[in-house]
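One protein chain omitted, others in place.
Here is subunit A:
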Amino acid sequence: MSTRAITGGWRLLFALSGWIVWAAAFAVLYAVQGYFCHSAATLPDILGLPGLTVLLVVVWLIHLGAIGVLEWKAIGQSRRRPEETGEIVLARLSHIVNVTAALALIWFGAPILVLPPCG
C-alpha cells in the first residue's frame, strides 16, 4: 500500500475526519429525508421498497464506505511513519476516530431500515 505522507495541519484534519464524515452523513440523510417528506417531489418504489428508503440506505452506505476508505488510508499512514512517538499516537487516534464514527453511523442510520421514511 503506497500512501503519500500527510503532514502539518492536514495530519490533524485527517486524524479527525471520520467524525467529519459522520457529520456529513447526518446532514445529508436528514436533509434528503426532510425534503422528500415535505415537498411535492416523489420517488418510485424500488423492489417493493419505498424509493426514499432505498435512497437513504444508499446515502448511508456511501458514507460508511467513505469512513472505510479513511481507515484504509490511516492504516497506510501508520505503516509509513511509525518511528515517531507523536505519529504513533496520532495514528492510533485516527483508528479510534474512524472505528467509533463508523459504529455511530451504523447506530444512527439503523432506523432507516425499520421505520417508514415519512410516517
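Criterion: contacts are C-beta pairs under 8 Å (C-beta built on N, C-alpha and C of every residue); 3 or more make two chains touch, one makes a residue touch a chain; residues count from 1.
Just so it is clear, contacts and distances are computed from a predicted model.
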| item | value |
| --- | --- |
| The complex's invisible chain, by UniProt name, from "DNA-binding domain-containing protein", "cytochrome-c oxidase", "RNA polymerase sigma-70 factor, ECF subfamily" or "Cell wall protein" | "cytochrome-c oxidase" |
| Absent-chain interface as seen on subunit A, which is shown | 7-9, 11-12, 16, 19-20, 22-23, 26, 29-30, 33-35, 37-41, 85-86, 89-90, 92-93, 96-97, 100-101, 104, 107-108, 110-112, 115-119 |
